[in-house]
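So that we are looking at the same thing, I have put the structure below in structure tokens.
The complex is shown incomplete by one protein chain, all other protein chains being positioned as in the whole.
And now, chain A:
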Amino acid sequence: MKRRPNYLAGLGSLVWLVLIGLPLYVMLAATLQSRSDYSSNGPLSWPKHFTLSNYTQDFSNGFGHYFLNTVLVTAAVVAIVLLLIPPLSYAIVRSQGRTTTGVFRLFLLGLAIPSQAVIVPMFYLITKAGLYDNLIGVILPTAAFSLPVCALVLTGVMREINSELYEAMAMDGASPARTFFQLVVPLSKSGLSTIVVFSALQAWNGFLFPLVLTQNEPSKVITLGLFNFQTEHGIDVPGLLAAVVLSMLPIFIVYLFARRALVQGLMGVGGK
């Protein structure tokens, strides 16, 4: 249908490529040169003397530890989501009654609760529970706030399962538990991978809850490490940007190998 190439669109797309690519280039170039080289050559020049010292220095400044904390928070959030959401969606789709409809409405309305709005009561609750400055205190609210989108996504996927299949299971006298594990879980794999990716991204990139619910080194996650680095040593741009690169590295690797799953997980963010 399109016979000649669309030059105007091509030009526009190149402009956008520069806008996206240039900052990423500056970031990468800055992290590979020493601080003095960066400030004398300016942000746009390619490093003349390559060095990885910015990265090694970040690790000795605690980023290895923040990294581990973030892995822990992410794994725990994903585990909570995987434990809670599949049974919930199964009940919403299969049990008939007003109560489950009400439950679904609750999660729909939950989409509208901005996490920025509840930081004060969350701080109050977590402090009273003795979980302030504790990773558990970050994990619980982070998981709770990724539930609505995950419930929505997985419920949508489970609705697609043909009801004849349920009846076939029932013919065999299967209990709800057996139906769940042998029919529902295997048939909602795509939805499960989406909610895993979505909740993992929420946890990995989460900033607000760690910011207001933790304070000291032992419980610091990587986004908070970045923020503190910026407020305390913001002048060390190569070191700071190296930390930014480190923080996005795991997600970037997933992007290279599982782009489809990641993009679908990101679309889940849209529900928020």
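Rule of thumb we're sticking to: a residue touches a chain if its C-beta (ideal position, glycine included) is under 8 Å from a C-beta of that chain, and two chains touch if they have at least 3 such contacts; residues count from 1.
In this text, contacts and distances are computed from a predicted model.
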Out of "NADH-quinone oxidoreductase subunit M", "Porin domain-containing protein", "ATP-binding cassette domain-containing protein" or "Sugar ABC transporter permease", which one is the UniProt protein name for the chain not included here? "Sugar ABC transporter permease"
Of A:Gly12, A:Gly64 or A:Gly130, the residue touching the omitted chain is A:Gly12
Which positions on chain A touch the chain that was left off? 1-2, 6, 9, 12-13, 16-17, 19-21, 23-24, 26-27, 30, 38-39, 42-44, 80, 83-85, 87-88, 90-92, 94-97, 99-100, 103, 106-114, 116-125, 127, 140-141, 143-145, 147-148, 151-153, 156, 166-167, 169-171, 173-176, 179-180, 204-208, 212, 223, 226-227, 230, 234, 237, 240-241, 244, 247-248, 251-252, 255, 259-260, 262-264, 266-272
